[in-house]
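Scroll down for the structure; my scribbles are underneath it.
Every protein chain but one is kept in place in this view of the complex.
The letters A, B and C name the chains in turn, as written, and every chain counts its residues from 1.
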Amino acid sequence: MNPILIPIILPLASALLILLISEKTRYIKELLTIAVTGICLLSAISIIASALFGVSMEFASAWAGSGIAFTLKADKLSSFLLLGLSLFSFVIAIYSFSYKQKGNAGWFYFNLLITASFSAGAALADNMVTMLFFWEGLLIFLYSFIALSQSGQNSKKTAMKAFLINGVTDLCLLTGICITGYIAGTMSMAGISLNKLTLDGWAALGYVLMLIGALSKAGAIPFHTWIPDAALDSSAPFMAYVPAAVDKLLGIYFLTRISVYLFTLNGFAQLGLMTLGALTILIAVMMAFVQSDYKRLLSYHAVSQTGYMILGIGTLNPIGIAGGLFHMINHATYKSCLFMTAGSVERQTGSNDLSKLGGLFGVMPVTAVCFIISAAAISGIAPLNGFFSKELIYAGTLNTGYTIFFIAAELGSVLTLASFLKLGHSVFFGKRPEALNSTREAPFSTLLPMLILAGICVAFGFGARLPAQFLIDPSLQGLGLVHTEAIAGFHFNGLFWTSIVVILIALINHIFGLAAASGVASKSSDHIHYAPGFKEIYAMAERRMFDPYEQTMKHLPSLANILYKVDRFFDYLTDDLPSFVANSFSRTSQRFHTGSYPLYMALTIAGIAVYIIFTANYGGIK
Amino acid sequence: MINSFTLDWFFITLIFSAGLYCMLVSRNLLRQFIGLEIMSKSCLLAVISVGSVTGNLALAQALIITMIVIEVVVVAVGLSLLVKNYRLTNSIDIWSLNNLRG
Amino acid sequence: MTYHTLLFILVATAAMTAVMARNLLLSAIMLALVSVGASLILFDFQAPWAAVFELSVCAGLITVLFVSAVSLIRNEEGKVKDLRARFYAMPLVIAIVAVATWFYGIPFFDSLKNCALSGGRNNSLGSILWDIRRFDLLGQVSILAAGVFVINSIFPRRKKQK
Partner (left out) sequence: MTTSLLAYLLIPLFTAILIPFAARKRQKLADILATVTLLAGLINIGAILFNPANIANSFAGVPEDGFALLMIFVIYLVALCVTFFSAYFIGEDSKVNRVPYYSLIMTSVAAMCGIVIAGDFFTLYIFVEVLAVTSFAMITSDDSAKGLEGAIKYFLLTFPASLLILFGIAFLMLTAGTFSFENIKIIIASGMPVGPVVFAVSLILLGFLIKSGVVPFHTWTPDAYEGAYAPVSAYLAGIVTKISGVYAVIKISIMFRLFEIRAYHTADILMFLGMLSIAVGALAALRQKEFKRMLAFSSISQIGYIILAAGMGTPLAILGAIFHLVNHATFKTVLFLNSASLEKGAGTSDMRKLGGMEHSMPWTSWTSIVALLSTAGVPPLSGFWSKLIIIIALWDGGAKTYAVLALLFSVVTLAYFLIMQKNIFFGKPTEASRNAREVRPAMLAPVVVMCLLIVALGVFFPYIYAYLVETIAARIIL
């Protein structure tokens, strides 16, 4: 078998196998999943090695005919992505080994493996229709993943929300792909890239529609709203896996593909993308800053960080794109790690509420260390990976000349750090509540993945040259981008000093907040939360006034009612009206045929008279 | 001066409408047949009038003889239906013939 | 006012009387008068064969049929409540028809007369016509046979035997 098929077929087959395994067995499903994802990781390594040092693997098979072929192509970007996806699948599989609050184990691993398989397929697919197939498959299992992760009604509702948002945007994607494929004359991405499209006429529409699909997958504003809800209504492994890792990776991957690989963008599109990125950063981080739930706070950050990637790719210069891609993998790493710490805390304490947590550093030191590392990474503190990717993005942004976006991004950084100061302070430091005194450290199977990911954060930070050389640079080459600047390395330039300033501002803000909240860490954001002007906006946000989905849903019943009436009308036209008319005519005729001879005679005579007058006038004598 | 043919037809129309009026107005089955008979007469007169004006008197006579034979059989059949109906239902009211409806 | 026109007036009057008469027997007799009038008209048209047939069959046989039918249902006669007013309105209706025909019908009949194909055919002899219309005799035989079967069917002899 072609090794390129392993990451797709193996998880798929084992997912089906898992459903056959009895409910009562213990650890078989878990071990099977770990083994399968491990094999996938190994094959992903071999694939990327082949892509980096040899020829890209390919697999092609005639599928539906007429230009739609089942084509997989592991070029450098795809195999880089595949590596990331496989890594997270593997780590999550380990993490959820002993994690109890993940719903039915069989279904959880089924969904996990299916997601792994389909995401690998989407990453590797070269033909856009093939990619769409996997992409839509992910959508279906996104629903089942959320819906089956908790037994309550809320998870179903959130699952439906996620499903609808992604379903609509996937429909856009479908339309966009059709338009693009029609204009380009081929469905193969490699084929289109040979002769890139420009944004004019229908092609622009196709690009925008595909952009919507990609952004929605990545979870950018305004398609992000299901993620914070899912943070409350689903399990930590799911959050660590899908919204934090897989969706980000795929969304940004496809964004890169279309923006760089398939289309030649103009300045207007660049400005639009960067604006969108900056807005995503700011709005999401503002929301994140005031959250009081561990996972929900993290989920807003997951949205906010997407903004950096979009900003980076939107710059359209190699440095910015490299930053976007680097940030993509970095973000997945530390955000997964953060969600895992959240899961671990939830697992050990039973709570996610910041006001009920505190002082856990003493009892959960490993978790706390992992948290600190990844929080530092996400905040862009110097030698960790987040610093380097953000630095690349800042540099790319400055290269475009739009300083305002740089400032917005830095402001986002300040708030990010501030919110993590608040989070870390309220969870791991400060005074420990009485109820948490018996808390113990999480088991090894939970700690191991966190350690792995935290280790990657550190490694990619201190040895940023390594991923830059072996992952990012080849990906840029794969995209056909040429750059002259070094994309990795620690420089004591202006950006470093800016980051120091950022750290200081955040610290000052935190101290000020603490003072304002009289020492309660979980309330250290209240001075902004309840500041005049912000207060109302936040209150409206809490009421979901800005959630397009909720707003649509609110107005949907009336719309649906109108549509229902319209439908009834058509139904009436096709079903009831004919039979009603026929019946009423029939009844009239029945009433008419009274058997009364005079009536019949009169009718006959009248008919004769009309006939004779007509024929005499038109056909006859004159 | 109105010619003979036109005047004939004027009276034929009157006789015909008398018969028609009888058929329309009467409830008595027998009167229906009387009206019918009067209408037949007007028809007969029409044929002979046409035969006269076209000079086809011989043909008209042939037709009239056949028509009279048919007329007598039809009237006989009609009257026998009437009598049969009278024997069965004891009524010759045409308005009572409304058992078949719907 | 020729004899011809008088005959037509006679027939029309007799017809109206037949319709309007309260007594069914009178109606039947008036019907016979209509037939007699028609027969006279036929004589006037120089159609003696038809006139004799009309006189014997219609004025004779049909009147007999009507009178016997009237006698068979005599006791029923009074039961049927005809609206007499409608019959009394008849002269009015006929008058209206007459006026209407005078204005609309007469031009129509005139135009009909103008369409008439006259001449060239009155040299045909009766015997030749009988020859041409030979098939009608078959029809007459059929309808007479049918009449016999119908009477036989409607008034079966079997009943009398029982």
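Methods note: contacts are C-beta pairs under 8 Å (C-beta built on N, C-alpha and C of every residue); 3 or more make two chains touch, one makes a residue touch a chain.
Just so we're clear, the structure is a prediction, and the values are computed from it rather than from any experiment.
Colleague: If you put the missing chain back into the full complex, which of the shown chains would it touch?
Modeller: A, B, C
Colleague: So that we can see where the missing chain sits, which residues of chain B does it touch?
Modeller: 23, 29, 32, 36, 39-40, 43, 46-47, 50-51, 53-54, 56, 59-60, 63, 66-67, 70, 73-74, 77-78, 81-82, 84-85, 88-89, 94, 97, 99-100, 102
Colleague: Using the document's contact rule, name the residues of chain C that touch the chain not shown here.
Modeller: 112, 115-117, 121, 133, 135-136, 138-143, 145-147, 149-150, 152-154, 156, 158
Colleague: Counting contacts across the full complex, list the positions on chain A that touch the omitted chain.
Modeller: 582-583, 585-587, 589-590, 593, 595, 597, 599-601, 603-608, 611-612, 614-616, 618-622
By our rule, only the chains that are shown with their structure count from here on.
Colleague: Pick the pair with more C-beta contacts: B-C or A-B?
Modeller: Most C-beta pairs in contact, of the two: B-C.
Colleague: Take the average of all CA coordinates in chain A, do the same for chain C, and state the distance between these two points in whole angstrom.
Modeller: 99
Colleague: Any idea how many Å lie between the Cα centroids of chain B and chain C?
Modeller: 6
Colleague: Report the inter-centroid distance (CA atoms only) between chain A and chain B in whole Å.
Modeller: 94
Colleague: Which chain C residues reach two or more other chains?
Modeller: 112
Colleague: Could you pull out which chain B residues touch chain C in their complex?
Modeller: Spelled out, the residues of chain B in touch with chain C are 2-11, 13-15, 17-19, 21-22, 25-28, 30-31, 33-35, 37-38, 41, 44-45, 48-66, 68-73, 75-77, 79-84, 86, 90-93.
Colleague: Which stretch or stretches of chain B touch chain A in the complex?
Modeller: 20, 23-24, 94-95, 97-102
Colleague: Along chain A, where are the residues that touch chain B in the complex?
Modeller: The contact residues of chain A facing chain B are 590, 593-598, 601-602, 605.
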